[in-house]
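So the structure is just underneath, and the comments pick up after that.
A single protein chain has been removed from this complex, and every other one stays in its place.
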Amino acid sequence: MSYAEAQKKSVLWDWLTTVDHKKIGIMYLAAGAFFFTIGGIMALLMRAQLMFPNSSLIPAQTFNEILTMHGTIMIFLAAMPLLFGFMNYIVPLQIGARDVAFPFLNSLGFWLFLFGGIFVNLSWFLGGAPDAGWTSYVPLASHYSGIGLDFFVLGLQISGLGTLIGGINFLVTIINMRAPGMSMMRMPLFTWNTFVASILILFAFPALTVGYLLLMMDRIFGSNFFVVEMGGNVVIWQHLFWIFGHPEVYILALPAFGIFSEIIPTFSKKRIFGYTAMVFATMLIGFYGFMVWAHHMFTVGLGPVANSVFAIATMAIAVPTGIKIFNWLLTMWGGRIKMTTAMLCAAMFIPTFVMGGVTGVMLAVSAADYQFHDTYFVVAHFHYVIVGATVLGLFGGAFYWWPRMFGYTLNEKLGKAFIILFLIGFHLTFFVQHFLGLYGMPRRVASYLPGQGWDGMNLVSSSGAIFMAAGFLLFIINIFVSMKNKETTGDPWDGRTLEWTIPSPTPEYNFAQTPLVRDYDAFWYEKYQGDGKIKAAEPLGDIHMPNGSILPIIISFGLFVMAFGLVYHTWIVAGAGLLIVFGAMFVRSVKEDHGYHIPVEEITKDKGGK
Amino acid sequence: MAENHTVEQHSLPPNPEKATLEGKNKYMGFWFFLGGEVVLFASLFGTYLGLRNSTAGGPGPSDLFHLDLVFIMTMLLLTSSLTSVFAIISMKRGNYKGLLAWMWVTVLLGLGFLGFEIYEFWDYTVNYELGFTTSAFSSAFYTLVGTHGAHVTFGIGWIIVLLIRYAKTGLTLTNAPKFYTATLYWHFIDVVWVFIFTVVYLMGIGG
Amino acid sequence: MADHGMDPSAPLTGEPSKNTKRKLRKEVKTQIIGFVLALFLTSISFISIASDAIPASFAIPFIFMLAVIQVVLQLYIFMHLNDRGNAWPNAMIWSAVVVAIPSVAALMLLLGITKW
Partner (left out) sequence: MKYLWRLLPLSFILLMAGCGQQNLSALDPRGPVAEEQFSLIMLSLYIMIFVMVVVFSIYVFVLIRFRERPGDTHIPKQVHGNRTLEIVWTVIPILLLLALAVPNVMTTFTLADVEPTDDSLEVEVTAHQFWWEFEYPEYGIVAGQDMYIPTNTRININLEASDVIHSFWVPALAGKQDNVPGITNYMWFEAPEEGVYIGKCAELCGEAHWLMDFRVIAVDPDTFDTWASNMAAEDAGEMQEDAGEVAVQGREVFEQSCIQCHAVGDEGGNIGPNLTNFSEREVIAGFLEYDEDNENLRAFIRDSQSVKPGNGMDVAFPEDQISDEEMDALIEYLNGLSVLDEE
């Protein structure tokens, strides 16, 4: 394909076939935001049901389906894709690269995630959603649940494959595609956190793949992994799930930490405090993430030695996390803190996350966990952690990088109103849940009887949810209201890292010339030690770009078809789906595709605009 | 990373699989993928080890496994690892025909291995009445060894596609990394088999 | 990226450098030694199970150790994990092993049947 041909594609075809990391990032954000909204509506439905005791608004079965899908959607289809959106868009820009290492696989990863996500959600219309919780403990999930679990297990398998591909892509991108001069220890912290999170993805998702494989085998092919009468063991599932599931928590948290590590220095006008310590703390958290999973299983009956070992290992995570918190505080110390909305998110993250963190240590106390486990205390804890870190990180990142990604700045007043409303709602909703748990309220209950001392706090909790929803609405409104605030400088926040050296809107080749990095915080260094312009590592020339491809959609569609065949035990359909997959892979492997070049004249034309 | 692109078009670099950025990316990405596969197989091994005594009254490891068959399979796979090494050495020598020939030998050895494995599964199913659904042990056994077998099958298919696609092109900077990663995959299959014959078969017979 | 105009699908021709040739000759030797070692380790494993003279309590850890040695051997000889430029793959494979070991141990032991 030539440059001229590449320009001629229709908008729709362009987005369907794109391998541009920026467009894929935006698609991740859009799809993630869609699922986030759905998951949020489910949360509201649940809080509506639990607002009053003995409520019959939602039947118990439906409630179980909603609670399962809320967790599943929020973790797999909202939080991770939204983070992937930022990683995709920002990481190549931060390391001074034109694209990711595997543009084709990047696109494949996105479409796999989307088709998998759609597949899981189709269960609503085809016989009922999964109802065994996002953890889907067997045998409830294997032999006591309906067809929804088939959709669950296959859909998440497909989207998990996409995540794994994405993880490998980020790893190779970060290792191989850094601009000259950017050593590992000069990388921005968001990139570092993405790197460690990607390692976690690489090692955590295969365990989940095996877990889902076994569950699928039991449900669809009649194997006996979890059939006790045939010698199966149901604890195997819990191990496999949590070997994945605990690192997953850090897969969600680390990129958010990375976002805060960009926002806080930028708006404090100060270099991050203890960069090296931050990097090693990140790696340590990643390592511990794999060594503590059984703290989700304290009550399963592994025995006191196992419980003690995992309890102590879990407590140890508090140390590197504490290091990070103090480093953020000390970064702000002595700085000049400009309280933009992004910074407000980062500032509110610290107390919220610390509260989630300390309850985490409390949960690590194994003997006390016998009281906490599976109660609303746990619900409160992980919402403090996930909303406190991941969701605030996502919102902070959105306000911070919005001008970079969409060429306009979000309204600050509306933004602050949104975040304050959202946080008031959040603490109202979840703070009381700590006490609900200690007062004896188990989690995942479809309703509760009156007179158990829970009524008042559930009412408070449900009212809080309304504030959160109202806040989120303000955010959506902000997106549309702010469209007129065009951003043309490319560097609205006096940024420190390479992504702010690019003109706005971001050209498709990112950097006209590959930048030369001379220090950590490369842009800041040039601003205050150099002439404010980033040095180029190469002469201006034609830029090589990869061709788009429709094959990722076809491969994902093939797996989608295959999954249908498996759910309905129609092997011919499953076979046909597999044939589509291998056919498309065959085409990909046989067709050599060397991309096209953007001529230097086009690039100078763009540069003139700056 | 820029210096590799100054490579003359007609010269033969010492490591043609890593001579371009694409090749380097592919090489490294594939290694990382193998890292993920380590965890995948570890999970399957763990499951098998957890369930290997759960025969639910059906046949167990010591009733089933035959050392001679496993030994032959092991030798086939081990030798195929060596032939794929020779294929890469031929590639680096600029002997493209040698590369193709050694790869074909690898494929044949792989097919031999696969044939024995299919025979083995057939034997267990028919003569020992060990179906996939007989017991937790049988499910775990077939899933672990079957996943390895599926990897062998995929590897054979992959190499054959490469051999046919590039039968006439000669060695290029695009196909060198493809051949190289295929042999990495093949070695990895061998590495997993070392654990399978030890943990599943030998430990199964030995106690 | 000044690779404009270079066609990656053009066949590579010519001979490798003298240095490379010498290295490759040594490489063949290394690989054959590696193969023979692998054969040796495998045979010992099979023999120690096949022969009744060796008690299982010794044979099981012994063959497991042989398997570990053989795998390390294959990783470093056949797969060149130690080559220059392979630091990241090397680190990543061993990280995977670090994750894999507790996982396998837990799936073997911590199944709730024996309380630890």
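Note that the chains are named A, B and C in the order they appear, and that numbering of residues resets to 1 at the start of each chain.
Following the convention adopted for this analysis, contacts are C-beta pairs under 8 Å (C-beta built on N, C-alpha and C of every residue); 3 or more make two chains touch, one makes a residue touch a chain.
These numbers were taken from a predicted model, which means no experiment stands behind them.
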item	value
Among shown chains, those touching the left-out chain	A, C
Contact residue for the chain not shown (choose from A:303, A:407, A:503 or A:595)	A:303
Contact partner of the left-out chain, one of A:41, A:185, A:329 or A:579	A:329
Chain not shown: contacting residue from A:277, A:479 or A:537	A:277
Residue ranges of chain C at the interface with the undisplayed chain	111-113, 115
Positions on chain A where the hidden chain makes contact	59-61, 64, 131-133, 137, 139-140, 144, 228, 232-235, 268-271, 273-277, 299-301, 303-304, 307-308, 311-312, 315-316, 318-319, 322-323, 325-327, 329-330, 332-339, 347, 350-351, 354-355, 358-359, 361-362, 365-371, 373-375, 424, 427-428, 432, 435, 438-440, 442-449, 451-454, 456-457, 460, 528
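Keep this in mind: only the chains that are shown with their structure count from here on.
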item	value
Separation of mean Cα positions, chain C and chain A [Å, integer]	34
Euclidean distance of C-alpha centroids - chain A vs chain B, Å	33
Length of the line joining the C-alpha centres of chain B and chain C, rounded to whole Å	12
Residues of chain A engaged with two or more neighbouring chains	171, 175, 202-203, 207, 233, 236, 239-240, 243, 538, 592
Contacts with 2+ other chains: residues of chain B	2, 21, 28, 32, 35-36, 39, 43, 46-47, 50, 174
Parts of chain C lying in touch with chain B, wherever the complex brings them together	1-3, 6-17, 19-21, 23-24, 27-28, 31-32, 35, 38-39, 42, 45-46, 49-50, 56, 59-60, 63-64, 66-67, 70-71, 74-75, 78-79, 85-86, 88-89, 92-93, 95-97, 99-101, 103-108, 111
Chain B contact footprint on chain A (complex, rising order)	101-102, 105, 164, 168-169, 171-172, 175-177, 180, 202-207, 209-211, 213-214, 217-218, 221-225, 227, 229-233, 236, 239-240, 243, 537-538, 586, 589-590, 592
Contact set on chain B toward chain A in their complex	1-2, 21, 24-25, 28-29, 32-33, 35-37, 39-40, 43-44, 46-47, 50-51, 53-56, 132-140, 143, 161-162, 165, 174, 178
